[in-house]
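Dumping the structure here so I can ask a few things about it.
Only a single protein chain was left out; the remaining protein chains are all shown in position.
Residue numbering begins at 1 within each chain, and the chains themselves are lettered A, B and C in the order written.
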């Protein structure tokens, strides 16, 4: 666990992500809580054959989902447009309309990408499990649906449950409002979402933050991700126009 | 879900807890985060055959564990001294020395109480599971130890894991620093401990707080237990000498 | 059979659903018609809205596209900060949902069966869909109300070159090496075809991929209010839209409706 976690540039922060890596991308979908600068750096890094883990994915660009007006939304579709990702594990990869086709759906239609669609609660719980040392768990969600395919089914209290496995990753890109010198992260509002769980579930955790403060600069009652989980921190330029 | 959750007295708050109920008692062990006034009210209520769920239990009275100097510590042993509880599920019910015998150990030695000793991480995860709709989960903790007795064992990634089940309760007594009109609870410091999870895992959740504030009086970033989980709130008298 | 009277608007559907939300309830509204319900909550009823992305107790929204991206709802809109809100992460949000702590959810549907099975996440001919929070909500919420139009538009016959999914379901692997293949219209849609332009959404058995089994309590549409009896005991027509009767509703429904003596007309004031 490095003591000095600050990395100077977004490019440096993602430079060792190799071809074929599994990468978690935090947030919920939308601008808030999305590690957008890290995503752009990873795209520019040019790595291939990525497996991504996200939630709402590839929707914002088409629909403006979760982005303020007047900006060109950036979402996980950039890795499919660039041909860098060939698989995504997520809960919401396509729009409600077959005529609004995201980069992810397009890649899937063209046979360039595999898309694993997981119920959102199962997805976040699997990610949490990976970070929390829980190998697998039983959830009622998905029983009797296509999600149950290939899953062990077991009855508890008269209800069918599915056995779902921990879902870890090689890298997690997360976004927080502030970090301190220990790597503690503070989130605001709904920008928590998938970030805190993903920050526990990857071998290497890279945080994009708006600001770093010295030790003691964060309220100990407001730490969303204790520093023990965080390997690298990159700070945005003040006045970065991206939300 | 009642809209007005405020209850006037500790006695009223516990008045419907029946004989034979399973009751979670929040905190960690020690004064901080312990719903001491609710516990005393429950004892005075005189109910019998309780099953308690706690963590460190019955130790403070003997050793001062987690209590400031100069006060007579109160702990879950009061329900065994009074003969009201005949079972406890907890992680730490006896001292390190056979010569320092707690009320719980005494009741056990005398055949008046059953004591289920559960690894702390398994205990809190089972409580969380009960609140989170997870029927059961696999943990490596306890494999190859007496804890494994009667448990399903399964190998994941070459390691033995035990299947552990959700642990719900009829009532949870929890302690927070502040509540608002919606039942949102705010904790401070290490007084979180078992409280937030227990507040999700019981049919009826009763919170003891130092202060209630109107809607908007709590920082939405600092809610430890969202109001959806809380059924009743009782406020301590200002200046209550008990920690 | 021509419509005996106009169908209700999306707003009217939402208005009717809003009356089902009890004072003090914690409610999760899906996108589309369900989200509109918040505009029609009767005076004196206070609800606590929960959204999957980790927010409880929001109310009014900013105008479209305005607001703070750090305070979002699950539909990607930006609510204003309001007193008594709570923020939490997705782990906690789905613990709340999966754990059964949400009183009511209102969701849209592609199909609802007479047993209360719900299908709302994938059109089979598309081959890929979005589950989001729908399965967790439908499986675990105490009361699931469906707000939808009573029927769907019948699809145009698909041109031979059209793209179609590979039908692999949830793990949607890339199209077969031969490339996308044309599919004939989905058999469901033939079976449930009501007219040349309409397909039933309330059906005997869903043949769209399910979201959850036996989860729906009530269906509110643009022509009717239907209760789903527990334990697969079928559908009961409770109310019809003004100008509609049981027969005209049944004609647009591919599952048998039980019609009680007390059938009412929906009031929408």
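To be clear about the criterion, a contact is a pair of C-beta atoms (placed from the backbone, for glycine too) under 8 Å apart; a residue touches a chain by one contact, two chains touch by 3 or more.
Note that this is a predicted model, so its numbers are computed, not measured.
In the full complex, the chain left out of view touches A, B.
Although one chain is not drawn, the whole complex shows that of B:7, B:50, B:118 or B:166 it is B:118 that touches it. Here the missing chain is touched by one residue of B:33, B:77, B:183 or B:220, and it is B:33.
Of the candidate positions B:10, B:79 or B:92, contact with the hidden chain is made by B:92.
Counting over the whole complex, subunit A has residues 1-3, 128, 130-134, 180-182, 184, 200, 214-218, 220-221, 223, 226-229 touching the chain that is not drawn.
Mapped onto subunit B, the footprint of the missing chain covers residues 28-33, 55-56, 59-60, 63-70, 91-96, 98, 105, 108-122, 124-125, 128, 139-147, 149, 177, 187-197, 224, 243.
Quick note on the criterion: only the chains that are shown with their structure count from here on.
When you average the Cα atoms of each chain and compare centres, the chain farthest from subunit C turns out to be B. Between the chain pairs A-C and B-C, more C-beta pairs are in contact across A-C. As a whole-number value, the distance joining the C-alpha centres of subunit A and subunit B reads 34 Å. With centres defined as mean CA coordinates, subunit C is found 27 Å away from subunit A.
Chain centres here are Cα averages; for subunit B and subunit C they lie 39 Å apart. Residues of subunit C found to touch two or more other chains are 87-88, 94, 97-98, 140. In subunit B, 132-134, 220-221 are the positions where the chain touches two or more neighbouring chains simultaneously.
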